[in-house]
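Yeah, one chain of the complex is gone here, protein chain that is, but the others are all in their spots.
Moving on, here comes subunit A:
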Amino acid sequence: MDQLVFAAEVFMNGLMTGVMYALVALGFVLIFKASGVFNYAQGVLALFAALTLVGIQQGQVPFAHLINSIFGTHLEYFGWTVPVVLAILLAGAVMVLLAFLVEKLVLQHLVGQEPIILFMATIGLAYFLEGLGDVMWGADIKNLDVGLPQGISESIESVSANWFGYGFFIDRLDIWAAIIAALLVTALVAFAQYTKQGRAMRAVADDHQAALSVGISLRFIWVMVWSIAGFVALVAGIMWGTKSGVQFSLSLIALKALPVLMLGGFTSIPGAIAGGLIIGVGEKMFEFFIGPMIGGATENWFAYVLALLFLVFRPQGLFGERIIERV
């Protein structure tokens, strides 16, 4: 009984971690659906968004080190703090500006190129953004606090203690992350399915020429999609940043999103969610049940092995579009 209750707690925690994975994976799916590009920079985008948010919130002077070393000044902070809501809005605006610049400076010049070329461009973009984030806001680990509740949820602990005689330990931040992710996904699905811009987005993903012929501007759609991806990155950045501090290893969570995508399928928004949850729960449960038998530390590789199995047996993922090749 004890073992079972404990497993249930591990399961719940896995779900919550999965939500975090799904948040990052969502950004990948959005851009992949709209432009057929695997955006390697999505993880860095989340990092950059979080850095920008902290920087704005704490009134940091952007490019402070650069300015100081050139002009011999000692700037660091403006000396004000920006309210959370305003800071988030400003960070969002920065992400939209970034989307516009990416389209203008990179994508526009690569129209009609092979997907692999665009993929390489996003790798370049990832390292550029990482460097830019460093130069703009500094490389030290920062605390991000946007007022989301943190720490153990006492109500869940006491309720579960009453029912099972064992108090579940669940972080309130994780619960909030799950709620926000659910809202975000609902909004995105509604957007893609029911709005004019959503239809146009799906059209562009499918065929550029045909999209042009019905009056869809590719540039507008690309800026829009990268803005949305930037916004999703901002949300993911806030969640991860609050959880473990804003640091450059944040961009590595993008790697965990890869197996999530292979499971869920690169083209499916629900797939990204399901994939995230499966990986999150899977790696925790595997660690719990099998881990002790084989020496632990399975969380490092479990997701990738699972993804490998999917690549062999179901390359389109759980929800991805079937790959139909007509001969």
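Note that in this section a residue touches a chain if its C-beta (ideal position, glycine included) is under 8 Å from a C-beta of that chain, and two chains touch if they have at least 3 such contacts; residues count from 1.
In this text, contacts and distances are computed from a predicted model.
A chain of the complex is left out here; the name its UniProt entry carries, from "HmuY protein", "ABC transporter ATP-binding protein", "Cell division protein FtsX" or "NADH-quinone oxidoreductase subunit M", is "ABC transporter ATP-binding protein". From the set A:Phe63, A:Phe164 or A:Phe191, the residue in touch with the chain omitted from the display is A:Phe191, counting the whole complex.
Screening A:Leu97, A:Leu110, A:Ala139 or A:Leu212 against the full complex identifies A:Leu212 as the residue touching the chain left out.
Taking the complete complex into account, A:Ala203 is the one of A:Val61, A:Val106, A:Leu148 or A:Ala203 that touches the chain left out.
Although one chain is not drawn, its touching partners on subunit A can still be listed: residues 187, 190-191, 194-200, 202-203, 205-207, 209-218, 321, 324.
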